[in-house]
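Once you've had a glance at the structure underneath, I'll fire off some questions.
Below is a slice of the complex: some chains, not all, each in place.
Here the chain labels run A and B in written order, and each chain numbers its own residues starting at 1.
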C-alpha cells in the first residue's frame, strides 16, 4: 500500500472554453495518459473526479456545488490533484475520437500527442464547442451541433451512421481504435451503431459514475453486471464489455447508492 | 509457514462460509454486482455496506486518503437505505451478511426487519463502531448498555447477529461482553482507528469531514491486541479485522483467537487478494483451526 498523494498545485491560468466550461492550468505536471483522471480537491468544498485534459490541466463544466466552487477560484489559488487514476485509453493504429460536450476533455491529450487521426466533436450549440481552434489545427476535426448552429446539424452519431451532411461523416471501419467520451445516451447510441457494424471490440468508452474514493476501495462507482469499478477497472471500458452491462445507458447510482435512471451525465 | 486445513463446513457465529476470509463492510459493498464479484474472486463471505434507517449521501470529499501502509476514510455512511434490497437479488443462497447502523435500538430493528425475510441474508453485522458519524457507530459502541440493547433488538429477528466493535474505547472487552449479553453470535474486531491528517499546504484536514478512521497494515497490531483481549473475555467467537494483507496475518489473527477474518483495505493493492490468500493459507498438510485458534495465549 503506497501513498496516493493529493498534490497541492497552484492554478496558473484559467481559460474560458465556453460559457459553462473552463480549463484550469496548474503548476504541477502529472504523467497521465488520455482517459486517466484525477480527484480534484477544492478545499472546504469537496473532492470530485475530473479527466486530465493535459498533464497539467483539467477542463470543467459547471454543474453543481463543487464545479461552481472551482469556477470561483482565481489564478494563484491552490487545489489538490490526486492522480493519475484509472486505466486510460489504449489507442492503436488509426484512431477515431468521438467526443460529446465536456467529454472532449479526457480525449484532448490524444489530439495533443498527435494520436487522433479523426476527431468528431459534438456540442449542444456553437457556443458550447470546446477546443475548436486547437483541435482543428491538430487533427481532422468534424463537428456537429444539436441545433445546427455550427457544423453538422444533428448528433455525432449521424456522422458515423451515414456520411453526414456536408460530407463530414466518417466510416468507422477505417479505424483500428475508436475512443469515445460524452453523455452516456450518446455513447450508448455510438455503441449500438458500432455493434451493428460488428466494431464494438474496436471501441473504448470512458464512463462517469459517482466516485467517492477514486482509488477502487469504496465501491460507489461499481457498474452492473460485472461489478467492475469505474474508477479503477475503468473509467475506460471496451464496447464488448459494455454490451454485457445492463446498467450502461440505463441507470446509474447517486451518492447514496440508489439507482437513478440515466447513465452518469 | 503455518497453514490451515480446509474444513468441509465452515460456520462462524451461526453463519456458514465458503472459507475463513470475509469482505469487510463498506469496501466494494455498495452494489450486489460488486459483492458477487468479490465472492467470485474468492471471498468466503461478504459484508455489505452499512445500511441505515434512511438514505444518506455521506460526507463531502475528500472521503479517502491512501498512505504508505494505511488508508484513512470518512465516508459518512452513505447508503441507499431500504432501496438496498434490490441489490441483494441474485445473491440468494450466498454467504452474505448485511451490515446495519442506526441511532438507537428501534432504528436497528427497523433496518433489520427489511432484510430479515430475504433468502440472500445469512446474518447481520451491527456497525456500532464507525468513528466518524455523529450519533451513530462508535457513539453507540462506546456505551456498553446501548450496545446490548441494539444487539437485543436485532437478535429478535432470529438471524445470527455479529457486532462489530470499535478499538477507540478504554476497554474493548466491555463492548464485547455487552454484545454477548445481548445475544450476539460473534463479535468482529475492529472497525477503523480514529485518526486525522492535516494538509500543511491547505492548512486544513485532508478529509472533508475533518477526522476519519485509519485502516490497513498500520492498524494490524492494534487489531491483534483487541482480538486477543476479546478471546480471553468472551465465549462467543471473535472475527478478526484490521490490516490483514497476507496469509500469515490470517494465521496470526487465528492464533490471537479469531475464528475467521474480514479484509477491507487489502483489496486496494489487489482485488484478487482473497483467492491469493486462500492459495497460501490452505494446504493438505495444514492444521485444524481448533488447534491454532488462540494458541498464542499463555
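Just so it is clear, contacts are C-beta pairs under 8 Å (C-beta built on N, C-alpha and C of every residue); 3 or more make two chains touch, one makes a residue touch a chain.
This is a predicted model, so every value here is computed, not measured.
Chemist: Please count each kind of protein chain across the complete complex and record the totals against the labels shown.
Modeler: Stoichiometry for the full complex in this file: A x2, B x2.
Please note the rule applied: only the chains that are shown with their structure count from here on.
Chemist: Could you put a whole-Å number on the gap between the CA centroids of chain A and chain B?
Modeler: Each chain reduced to its C-alpha mean, chain A and chain B end up 36 Å apart.
Chemist: Sort out for me which residues of chain B touch chain A in the complex.
Modeler: Within the complex, chain B contacts chain A at residues 26-38, 49, 55-58, 60-71, 73, 75, 78-81, 83-84, 86-87, 199, 201-202, 204, 206, 208, 216-217, 245, 264-265, 267-269, 271.
Chemist: Okay, in this complex, where on chain A does chain B touch?
Modeler: These residues of chain A touch chain B: 1-4, 6, 8, 39, 41, 43-48, 78, 80, 82, 212-220, 222-229, 232, 253-259.
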